[in-house]
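The complex is shown incomplete by one protein chain, all other protein chains being positioned as in the whole.
In order of appearance the chains are A and B, and numbering begins at 1 in each one.
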Amino acid sequence: MKPTPFEYVRAGSLGEVLSVLEERGDEAKVLAGGQSLIPTMNMRFAAPEVLIDISNVAEFRGIEVRDDVLRIGAMCRHVEVLNAPEVAKHAPLIAMAMPSIAHATIRNRGTFGGSLCHADPAAELPACVLALDARFNIHGKTGPRSVCAQDFFLGTYMTCLADDEVLISVDVPTANPENVFFFDEVARRKGDYAIAGLASQATVRDGIIADARLVFFAVSEVAIRADRAELALQGVPLENIDAEAICGAIADTITPFDDLTTSSAAKLTMMQVLTRRALETFASQGVAV
Amino acid sequence: MTSPIAITIRVNGEPASRAVEPRLSLADFLRAEGYTGTHLGCEHGVCGACTVRVEGRTARGCLTLAIQCDGLEVETIEGATGNGRVADLQEAFIENNALQCGFCTPGMLLTADELLQDTLSPSRTEIREHLSGNYCRCTGYQSIVDAVEQVARKRAERS
Partner (left out) sequence: MNEHLKPSVLDQPNSYVGKTVRRPNAKRLVQGQGTFVDDIELPRMVHLAFHRSSFAHAKIVSIDTQGALAMPGVVGVFTMDDIREVITPWVGVLDHLKGIKSAEQWPLANGKVFWQGEPVVAVAAVSRALAEDAAEQIFVEYEELTPVTDMSTALAPDTPVIHPELGDNLCFHRVVDSGDVDAAFADAAAVVEDTLHFNRHTGVAMEPRSIICDYRTAEGELTLYMSVQCPHMSKNIFAKHLGIDENKVRVICKDVGGSFGLKIHTYSDEMAAGAIAVVLGRPVKFIADRLESFVTDIHARDHLVKARAAFNSRGELLAIDMDDLTGVGPYSVYPRTSGIELNQVVNLTGGPYKHTSYRADGKVVFQNKNVMCQYRGVGHPIAVAVGEHLMDLGARKLAMDPVAVRRNSFIPDDAYPYTSPSGSIYERQSHHQCMDKLIEIMDYAGLRSEQARMRDRKTYRGIGFASLIEVTNPSPAFYGVGGARIASQDGCTIRLDPTGGITATTGVTEQGQGTETIIAQVAATAVGVPIEQVRVLTGDTEIVPYGGGTWASRGAGIGGEAALQAGKALKANILDLAAAILQAKPDQLDVRGGAVVDLATGNERMPLSELGRIAYFRGDTLPEGVQPELVATRHYTQRQFPFVFTNAAHACHLEVDVETGLVNLLNYWVVEDCGRVINPKLVAEQTRGGVVQGLGPALYEECLYSQEGQLLNGSLADYLVPMAAEMPDIVVDHIETPTGTSELGAKGVGEAGTAGAPAAVMNAINDALGPFGVTLTHMPFTPDKILKGLGKA
């Protein structure tokens, strides 16, 4: 199918993006890489009246490290993020997740910000930025604001962005030597959206887990933190991790949704498998920290 | 305006100028320009048959708007054939019978070429993973992997 007719604005500046957004409200959609938006338009599931192409606007571009923050522009294409030494060094979790995002050709055009704003519950990046406690830099008619990852995602394909707002960049706290990361997902085919996935960061200090974030994706409307499991890990020496108790805490607090081919129970089993693998990673890599 | 806007895309080194509706995909633009080696298999970005190069990197022709490519360089299978860049891959595809119906082949070739550009000596697993964004319903993929592996080896020997 072909998309319904729409207008196209190639924005030259952030100001232009914002003024079109203000003027057209929910009739407008920001076009970054288009790898999620255009398919839905080609299927006529989405029919925006105007697309605002932000690919030429400098504010959305670039990857830079400033103090203890890695800033990734919303318009950075997945391939740039995948190949960026800054990302590999300062946000290894994101680097670990990138190869699982779709396929090479899609990564050539799909963008970091576009993927986050699309807010697909099965996507990898929302879980990563939640695990990393990233902040989202948003601009609207009232000026800039910044929200944490937890507040950015509201539901399936839903974010906190108002109709007149746009995501500019994401700030990820740079990794420190105490951090240990884990990323894995269960997918039926390479590059598919996951059946269940886990993005995780732990801080290990003197052989003790000071803090851990376990963020699951493809199991609920938004990427979800296993709060009670995280709490149960706090202050636990690596050699004393009780994987079964942690898995039990996950089962007690998260009921994954069913998808077309996978039941909630199977997803929960996969979540627990991923959790055990993550805990093994913490235990083995945390020792080296 | 949803009405046509004049754009110019350099296709295979030659300017192609037309007034296009913003909704026109790059794939439909190229096909209308006569570059029918760009095939439409799904129009939702999954099958890879419409793969072309935009500014040197592969892109889905169905998920890219023609208007986004105003002023950019686009290369299709016709261009990559004309300049000989994929000649060795084409030869290996024929030798290995790495195509049957040929519908996926142009996209497959451009995707394989990009892999070999980025990775000098990919393993079979890497080749398989890289080609996973391009569907082939005929071959079962093995002969395609064989062909790409063969060219990788030859290109590595040359370099």
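In this section, a contact is a pair of C-beta atoms (placed from the backbone, for glycine too) under 8 Å apart; a residue touches a chain by one contact, two chains touch by 3 or more.
None of these values were measured; they are calculated from a predicted model.
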Remark   = For the chain not shown, touching visible partners are A, B
Inquiry  = From the list B:Ala19, B:Ile94 or B:Ala156, pick the residue that touches the absent chain.
reply    = B:Ile94
Ask   = In the complete assembly, which of B:Leu26, B:Val54 or B:Ile144 touches the absent chain?
value = B:Ile144
Message = By the contact criterion defined above, which parts of chain B meet the unshown chain? Give residue numbers in ascending order.
response = 21, 23, 31, 35-44, 46-47, 49, 76-78, 81, 90, 93-95, 97, 99-106, 109, 124-125, 127-129, 131-145
Remark   = In the full complex, chain A touches the hidden chain through residues 1-2, 4-5, 39, 43-44, 186, 188-192, 195, 260-263, 265-266, 268-270, 273
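In this section, only the chains that are shown with their structure count from here on.
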Intercentroid distance (Cα basis), chain B paired with chain A, Å = 29
Remark   = Seen from chain B, its contact residues with chain A in the complex are 1-2, 5, 21-23, 25, 28, 43-45, 48, 51, 54, 57-60, 62-65, 67-68, 70, 111, 114-115, 129-130, 132-134
Ask   = In the complex of these two chains, what residues of chain A are touching chain B?
value = 1-8, 10, 31, 34-35, 38-39, 41-43, 51, 53, 55, 79, 102-106, 108-109, 189-191
